[in-house]
Every structure is written in C-alpha cells, then in structure tokens.
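Note that one protein chain is taken out, while the other chains of the complex remain in position.
Up next is chain A:
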Amino acid sequence: MDLDQQCPKCKTSKYRNPKLKLLVNICGHKLCLNCVDVLFTRPSAACPECETPLRRSDFRLQQFEDLIVEKEVDIRKRIIKIYNKREEDFSNEPNSLRAYNDYLEEIETIVWNLANNIEVDETNRNVEMYKKENEILIKKNTVKNSREEEFVKSRIEAEGRENEERRAQFANAVKEEEQSKKKEKEALLDDLISSSKSVDEIVASHKPVKKPSLLFKAAESHVFKLNKEEHVPLVIKETAPCYVYKPLEVENFGPKPPVAAVLRSKGYLSNIRSAQVLERAGGYGEEIACERALQEAFSALFT
C-alpha cells in the first residue's frame, strides 16, 4: 500500500497513521474517516474541495489510488445498470455485431463524458431519455442478469462443496489406512506371543499383503473420474519428415556485397571510423556499419 496517500483536509498520511481510511464520495474527492466524522455531524455538508453538497451515507472506501478511476468506476456501475442490453438483443438487426459494438461504444462515451465533466447535463438528459424509452427491456434484462449471477454463484458454491467433500474423503482414507496398519501390527505381536509356530513362519504369514494403499485408491478414483470426462487419445504421427535447415536466400537485385568475415582482410575497415572501446563493450564493431553501408550500396542497383 502506498505510504504517501494523504487526506487532503487534515494532511494525515498512511505513513503517519497506518490505520488511515480514505473514503470517496460521488464528486471523486477523498477524505479520511476522521474528517468525515467531524464534518458530517449533520447528515449533509459540502465537499471541502469542490463544495458539492454530499451526504454522509454516500461515502465509501477508496479502492483505486487514482481518483479519476475511482469516479469512473462509480459512474460505470450506475450506467451499466441502465444500459444493460445484451448481445442477443441486437440479433434482429441487419449487422448485429456492428450494432452491438456501436452500442458499447456509446456507453463508453457516456461514461467518459460524465467522468470528465464534458456536457454533463446533456448526457444525463440522454441517459434519462434512454431509461424511459427502454424501461421494459431494462427490467427484463435486470432480471435476466440477476438470474445469471445467481446461477454462477450457485455453481461456485457447488464446486466449493465438492472440493470440501473430496478433502474429507481423503482425510478419511488416511485415517483408515493408519488404523489398519495399527491393527496389523497388533495382530503380529499377538501371534508372536501366543502362537506355537516358529518366529520366521509367523513373520512370513504376516508379511504385509501388497494391496494398493487406500490413499492411492482415493486419489486414483478422482483421477479416473476426471479422465473419463475429458480424455482424448493422443495420436502420434510417426511419418512426419525431419526438419531440414535451409539458409535464407535473399535476392538483392544487384552485385553481391562482400560478407562481413572478409571485410578486414580485404582492407575495407581501414576506410571507416574504427569502433571505440566503449562501443565494443556494447557489442558494436566497425564491421557492422561497414557491411550495412555496402549492402545498401549494392542493393537493387539493377532494378
């Protein structure tokens, strides 16, 4: 967490008071919890920074460091509740995807305008108008969305429960195995005490039968279940030919320039500024510049 987050009113920072809680209201300005308590002894007061009248109940915890983001998230939440058309609502238009994207773009513009104080009144009016015009659809979609949310929630819960069960099963298996081992040991001791057979025989008869451990079983049953659902046999192609490297050949439409390796021996490098020590450290050498200049000179001379 940033230590220099600061309350603009009392100038306390996170560094001085680790318990500092910054709150934000609809205007997007922050204020620490103590200041809010002091300022809002009455149910409403003005924001100390922009003097927008605020209500105490509208304060909430700041989630994002950037206040513009905070404000935008707030506005977005509100707008999305109204503009909640879904992709399938556009299916009867000629270019449904385009229409849907335009609609999404429109939402972005509204959010942007509201967040940056551009034509706020007009945008708000537009939103109101849209709300009236599409009242039924909005309600329908709200219901739909909430149902979907519930479904997702129930799925998550069910998954959690399943996990829990599996864990319990596993713990049980561990316990059972330990118990059976214990029993085995006791039986061996009992036999050794009471039986008339020789020691070797008794030990041999009690040699642990190699049965698959319960632990393994539990794990296996789980793996098996998963496999059954999504196992796709792997097909291995054996006939694919091996990769053969072919050096890249580029037509340069001109005479072939000398390659970098011979530049020094042919005396090219004496006609170019030699690289300095510092440049060499970075991997540069005069061959690079020289080769490049020659390539450029000969490239496409004959086209």
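Here, a residue touches a chain if its C-beta (ideal position, glycine included) is under 8 Å from a C-beta of that chain, and two chains touch if they have at least 3 such contacts; residues count from 1.
Criterion: contacts and distances are computed from a predicted model.
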Name per UniProt, for the chain absent here [options: "Mitochondrial import inner membrane translocase subunit", "Cyclin-H", "Glycosylphosphatidylinositol anchor attachment 1 protein" or "Vacuolar fusion protein MON1"]: "Cyclin-H"
Of A:Thr41, A:Asn92 or A:Asn117, the one touching the omitted chain in the full complex: A:Asn117
Chain A residues that touch the omitted chain in the full complex: 68, 112, 116-118, 250-255, 257, 266-268, 270-272, 290, 292-303
